[in-house]
Each structure stands twice: as structure tokens, then as C-alpha cells.
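Here is subunit A:
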Amino acid sequence: MFEIGLTHYLVVATLLFVMGIFVMITKRNAIGILIGVEMVLNGANINLVAFNRYNGMGNIDGQIVSLFVIVLAAAEAALAVAICMNFYKNLNTVDVDHGDTLAG
Partner candidate 1 sequence: MSFEEICQILKSQFGDAIEETAVDSCRPYVIVSNDKWTEVATFLRNDSRMAFDFLQCISAIDLLADDKLACVYDLAAMSPLSATENMSYVRELAVRVVTDRNNPQIASVAHLWAAADWHEREAYDLMGIDFPGHPNLERILCPDDWVGHPLRKDYAHPLEYHGIPGTTEHELKSPRH
Partner candidate 2 sequence: MTLRLKKILLLMTPLAIAMFIAAAPVHAADTDLSLSDQGIQTSADGGLLEALMFYACAGVILASGLAICLSKNIVRMAVYLFGTLAAVALMYFLLLANFIGVIQLIVYAGGTLILLIFGVMLTSKSPWAKFEVKRSELIAAGVVCALFAGMLLFVVVNAEWPLETDAVVVGSSMTQFGTGLLTNYLVPFEAISVLLLVVMIGAAYMARQE
């Protein structure tokens, strides 16, 4: 119980990942979906760092990859918010259910 190992971290990561997916499925708001994506990425990132810590063979490859993930997530968020703005400009809403009109 008090001996924290790899599995503990993986369980937290898994739960965060699944909750992210749940958010992505259930939220109608485009930015809500974006929040779900961030949660999924964070869950994955915990995995990377945890494996690096417990199974890293002395190097930090896992951390470098997680660094890339963070940077990519930031880029993705910037672009996604821009898309949301465009979406809002055209349809006057950010409800993704309205995104099926081609005549945006």
C-alpha cells in the first residue's frame, strides 16, 4: 500500500485517459472536447514518465518523448481554438452537432 510502484501510476494514468475519452464523447461544446483531448494526452504522458522512472535504464528517453507530447498538445490546442473561432464565426455556435453543414 505504502510502497508506490509503477502500477500505481499506471492506474491513475488509465483512469485519467478513460475520463478524457468520456469527456470527448459526452461534451457538445467544441472546447469541452478539447479539454477531453488534453486529459487523454496527460494520461498518456503519465505513462511515459512513469515507465521512464521505473524502467528507464538510466536514460531519459521517456521524458523527452513526453516533452514532445506536451509541445504538440500546446500546438494542437492553439490550432483547435482557432478552428473553434472559425466555427463560431460561421455558425454562431460551438456546438459540434451543428458542424455537419457543409455550407459553412
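Everything below uses one rule, namely that contacts are C-beta pairs under 8 Å (C-beta built on N, C-alpha and C of every residue); 3 or more make two chains touch, one makes a residue touch a chain; residues count from 1.
Selection criteria: all candidates are chains of the complex that A comes from, given by their letters.
All figures in this text were calculated on a predicted structure; none of them were measured in a lab.
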This complex places subunit A in touch with one candidate of 1 or 2, number 2
Residue ranges of subunit A in contact with candidate 2 within the complex = 1-12, 14-23, 25-32, 34-36, 38-39, 42, 45-46, 49-50, 52-61, 63-64, 66-68, 70-79, 81-86, 88, 94-95
